[in-house]
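Structure provided below as structure tokens; questions to follow.
With one protein chain withheld, the remaining protein chains of the complex are depicted in position.
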Amino acid sequence: MKMHAKNRNVAIIGIGQTSFSSHKEDQNQVEMVQEAVINALADAGLKIGDIDCIVHGNMELFEMQFAPDLWHSLGTGAYGKDEYRITTGGTTGATLVCAADNLVASGLYGTVLAIGMEKLQEGNTTGGITNMADPLWFRNLQTGALTGTTAQEMIDEFGEERAKRAAMRYRIMMDKHAMLNPRAHRRFGLEYSQMEDLMANSPPLVGELRLIHMCSQSDGACAMIFTSEEKVKQGTKNPPVWIRDHIQVHREETIPNLFGFNKPEMTHHCAARTLFARNGIQDPVAYFDVFEMYDPSAWWAVDWLREFFLLTGDEHLRMLEAGDFDLDGTIPINPSGGVIASNPIGATAMLRPAEAALQIRGDAGGHQIKKEVRHALASGFGGTFWTVLMILEKELNWQEVNHD
Amino acid sequence: MTMQEDHKDCFVLEGKMALPNQYFAGRLGSRFLIAIRDRKKIMGLKCNQCGKTFVPPREYCEKCWTKIADNWVELGTEGELVNFTVVRYGDRHLPKKPPYILGQIRLDGADTPLVHIVEGIDPREVESGIRVKAVFAAKTTNTIMDIDHFEPV
Amino acid sequence: MATKRVAICAVAQHKNDSDLWHKRFQGMLLDVLEELQAQTGFTFDEETGVNTIVSCSDDFFDARTISDNGVADVLGAQYRGEEKMAQEGLNAVGYAQAVILSGYADLVLVMGHCKESQSESRRIIANMGFDPFYGRAVGLDNLNAAALQARAYMKKAGLTEEHLAGIVVRARQFAARNPYANAREIVEAGKVIASPQLCDPIRQLHAYPVSDGAVGMLLASEERAAEFTDRPVWIAGFANCMDSYFLGDRDLTANFALKQAAGRAYRKAGIADPRKEIDLVEVMDAYAYQQPLWIEGLGLCGDGEGARFLDQGGQEKYRVNLSGGMLAGNPVIIAGLYRAAEAALQLKGEAGERQVPDLHRAVAHSTTGAAGQFHSVLILER
Partner (left out) sequence: MTEYFGTTVADIFATMPKRFKPEEAKEVDIAIGYEATGEGGGKWKATIKHGTLKVETVDGDLTGCKTTIHTDAETFVGVTLGKIGALDALSSQKLRVAGDPKFLMLLLPKIFTPYAAPEKKPVAVTARDIITTIAERFRPEKAEGVAMTIGYDLTGEGGGRWTIVIRDGKCAVRGGLADPLTVKMTMEAKTYTGMMVGTIEAVTAFTSGMVKIEGDMAAAGATAKFFRKYVVPGATEAEELISLRVTNAIEQRFATGPVMGRWFAGLREKKFLANRCPKCGRTQIPPREICAWCRVRVHEFVEVGPKGVVTHFDIVYFASPDPLTGAVRDTPYATAYVVFDGSTEREAVTMDLKKEDIPRLKEGARVRPVWAEVTTGSYRDLIGVALDEQEESL
């Protein structure tokens, strides 16, 4: 999939998050959304009147709130403004970033605020996910989106001990990152010394997928503000972070697709291969300084690192084992703690570029990577293995790369 | 698209989409609803910037983008019916059996009319401008229906 | 350098029907997709074909979490980019324009579907669009909210039962010429006035019938449009606008959001005086009273002059809803997308029996939410 020259460059100039938690009884949906919007405006040093357009997204059937942007407009600040509501399931948050990028790049809007939210406590998450299945056929067979097939494939490929240790090492690494992020939902204080215990005793869900491996169910919202290069030149409160390119790869629904093992080429690999090729990135591991990956489970995360970085064989396991993905490693993964720590679904995929942008700015606080972050990768995941992948940059220095 | 299709294998599968939910009114909404439930009082929120008093509650005046969450004002439990319709169709989501009057009631002290049900007057005789008062519900639902309906003063 | 203009190259409509019991969404969309491909010969080639699809559907109406997932194959989205406009479909056209202007794509497929007949009641779904404590609890839905607006507006504009009946009678007359319309039977004014009150002052025949349908469009950059059509229709402007959520916060007859949206769209299109520069209008009239109300909002007559607009032949002057409008039946999620499709067909000169001559510029309008909380305006040019 080719891309033509972007009409104009687009920067992230504001980021606002709520904290993430299993319960927010003291806020209704609007108030939770508004908290993120106000934080983003404060971060950008803007007033609501500076925003030209709002882009909203979440998943209707979790909260069972039809066209929720209409009510949420009280908190998004959409009154009197242009507004779009765009959704793609789990990838929604990342799709909103793509949409905001498109809207600003098009020249139709100057400054756009995107908001992703979910209040999973208000709904039934598993029921909502089961509702994804075809009502004629699969809905009676399916419970949520759990599978142990990836674990089994990794065990088959790398041996039981090594595969299980890899998944648990990733899981504990995520918790260590989450412990540094005060907004994260699940912060357990796990230690690598607990690896054996967790591998044996964490309640099994499906096959070798255990409760400890799975992502959380959270309440929370994330808002981001985007503007054009022309506006950035007039000055921004915080350093701008540039959206260099983004790509979306969807696929048909089948149950094997939902669980990802029906490859010829995994969507993640297709997205990464195409995106890196058209941006002239030969060696993604060397190029990127951080990767915020949508990691719904530790098993999937480990498996997907191979796909996203276009690695082969056990390269990804060797890197994991060598600590390359740690916060002080060569290419840190999810300094925020990732989806395993915090998962307000409609905001989850937006948190990836949001956290990646904070790393580039050097504003991530306790979970800031120590070395300079110039190039960041962020991914979203949803549907039947749908992928969004985007490249964020500290400087506008990729222009010499030939696009078209 | 005039393709003639064979319908012999087509049928309709009866089903249902149903999910349990638990909604939270939030701290502000809870104070508003508890005032109705426990104290039979209807509270509004006033924006000091534009001077308007709003009901139902919201944290911000969206036009001024000013926080009004703590600026409670007690409204009257009476007001003026400023607009109405007569609901004559039946549907599961409706709180009353048709026909009934659904109105917009501007409570004394409020700038924004509240949508609620009006009873105690024949739908053929109702007209805008009449004074109505809140009749509080005997059984609480922790919603705006803790005002059961309004009726002419 | 990215393109400066975006064209609608082709449109395809599925016939609207009150109960497409024999078809599921996939079948409806595939019909639309095949017709678009037949018209234009576009492909999904990675280099030269469609790589981005903007779909439009709704999880509630489809009763499926991620409604676009179930139809990804018939959208052509296999290993391609796809984004779902989870609003009324006219916004999908506006957004698709931005995707092309941004430089990310030079071809975008817009595909919308909705079957109102699948759910037991579209009003129950509308009720779930309100907040749980103040709106849902009191039974608000799109019909009773519209009825509140109708009463206020009829009083302000001097709109009578006869006016409303006239709007419905005319809509059916045009619908009879539109092979894609749902309610195509001619009705007499007397029958409209005698039809039972649903929610005063809205009568049964003032409301659009339950409808199922699907719409597709191919949009292209200025540079590529000629590959797919020799009669492109250009997007001259698009804008939308959000009004306050609570009904009580709004003046239901003031058209705040529509005036804002129309003003911004006109500015983008370089329209100084819409009354002089617009030749055809398709408005989303779910209920008869809305047609003149939205006409006021579009600035084609003054505030409160909707009845006079009707009396003075405004509908014919501005060729309002020659398709029969939403009153002839479109599903709510894509009723505006149908408006855009019909406006585009007229500008292309492909509107069949309902074609009128001498068209240069058309407006397509849509609205979402209770009593028009949100409005969208698309300006198309030949």
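Letters are used for the chains, namely A, B and C, taken in the order the chains are written, and counting of residues starts over at 1 for each.
The working rule: a residue touches a chain if its C-beta (ideal position, glycine included) is under 8 Å from a C-beta of that chain, and two chains touch if they have at least 3 such contacts.
Predicted, not measured: the structure shown is a model, and the values here were computed from it.
Contacts of the undisplayed chain with visible chains (whole complex): A, B, C. Set against the missing chain, the residues A:147, A:181 or A:348 yield one that touches it, A:147.
The residue touching the chain not shown here, chosen from A:118, A:252 or A:355, is A:252. One of B:9, B:70 or B:125 touches the chain omitted from the figure, and that residue is B:9. One chain of the complex is left out; on chain C, the residues touching it are 20-24, 26-27, 30, 34, 44, 60, 63, 72-74, 76, 78, 115, 117-121, 124-125, 128, 132-133.
By the touch rule set out above, chain B reaches the unshown chain at residues 5-7, 9-27, 29-31, 33-34, 38-40, 141-143. Take chain A: the residues that touch the chain left off the picture are 22-23, 25-26, 64, 124, 126-127, 130, 134-138, 140-144, 146-149, 152-153, 185-186, 188, 190, 194, 197-198, 201-207, 211-212, 214, 216-217, 251-252, 255-256, 259, 261-262.
To be clear about the criterion, only the chains that are shown with their structure count from here on.
Of the two interfaces, B-C and A-C, the higher number of touching C-beta pairs belongs to A-C.
Relative to chain C, the most remote chain by averaged C-alpha coordinates is A. Centroids built from CA atoms put chain C at 29 Å from chain B.
The distance from the centre of chain A to the centre of chain C, with each centre set as the mean of the Cα atoms, comes to 34 Å. Annotation for chain B: residues touching 2 or more other chains are 15, 17, 21, 23, 25, 29, 58, 62. The set of chain C residues touching two or more other chains comprises 63, 128, 133, 135, 244. Of all residues in chain C, those touching chain A in their complex are 1-2, 24, 46-47, 51-52, 58-60, 63-66, 68-70, 72-73, 77-87, 91, 94-95, 97-106, 125-126, 128-131, 133, 135, 238-245, 256-257, 260-261, 264, 268, 368-370, 373-374.
By the touch criterion stated above, chain B contacts chain C in their complex at residues 1, 3, 5, 7, 10, 12, 15, 17, 21, 23, 25, 29, 33, 54-56, 58, 62, 83-89, 91-96, 102, 104, 106, 112-117, 123, 141-145. If you check the complex, the residues on chain B that touch chain A are 13, 15, 17, 19-29, 58-60, 62-63, 65.
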